[in-house]
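Other chains dropped; remaining ones untouched in position.
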Amino acid sequence: MRVLYFAQARTAAGVAEESLLIPSALGEAALWERLTGLHPALAPLRANTRLARNGEFTTLGELFHDADEVALIPPVSGG
Amino acid sequence: MLISIELTESVIPAGTVVPPPEVGSVVEFRGVVRASENGSPISALRYEAYAPMAVSSMRRILETLAAEHPCHSVHVVHRHGVVPVGETAIAVTVCSAHRGEGFALLSTFMDRLKQDVPIWKVEALA
């Protein structure tokens, strides 16, 4: 799985992107545990950071697979 | 509805849209970098984008809005990287037969963009 970190998530993770091996599909909670285990500074961002899977915001119950591109989307501020 | 969406690191030129014969209204919004951010003077803002999703989400928002506010065309240019004070960070130009649908589409698009399009002001440069 390719994981992309943007804005405050990038700062907290200390990297812009990384690759993770995901042997079997994960739900959102399990994925967050994996990510905050790797980067504890992400934990405070979880409450207001959305996940995108392959370029789209995920919906409740969606699963994440090894082939996915997952992005951490803190509150946006474009425009 | 014609939709064009561009992310660029270059200066966004002023109004270059040439309206076709059926267009009676051209409405444009430009978001400009202000000289202060949270009360402190700045010289520039740095923008970051998740480019593919930013483009696809803008397109989807516009396609959805077009059903309610049919317009002839929408051109969006959003800058990323460092944008100095006074320069345009985003320009959205909407061509439509009449102004009502143009205003409605443009202002609703900007509201949606500010909620859902993955672009960030990541740094204020002093």
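We call the chains A and B, going by the order they appear; numbering starts again at 1 in every chain.
Here is the rule we use: contacts are C-beta pairs under 8 Å (C-beta built on N, C-alpha and C of every residue); 3 or more make two chains touch, one makes a residue touch a chain.
What you see is a predicted model, and the numbers here were worked out from it, not measured in a lab.
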Stoichiometry of the full complex in this file, given that only one copy per chain type appears: A x2, B x2
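Methods note: only the chains that are shown with their structure count from here on.
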Residues of chain A that touch chain B when the two form their complex: 4, 6-7, 10, 52, 55-57, 71, 73-74, 76-79
Residues on chain B engaged by chain A in the complex (per definition of touch): 31, 47-50, 52-54, 56-57, 78, 89-90, 110, 113-122
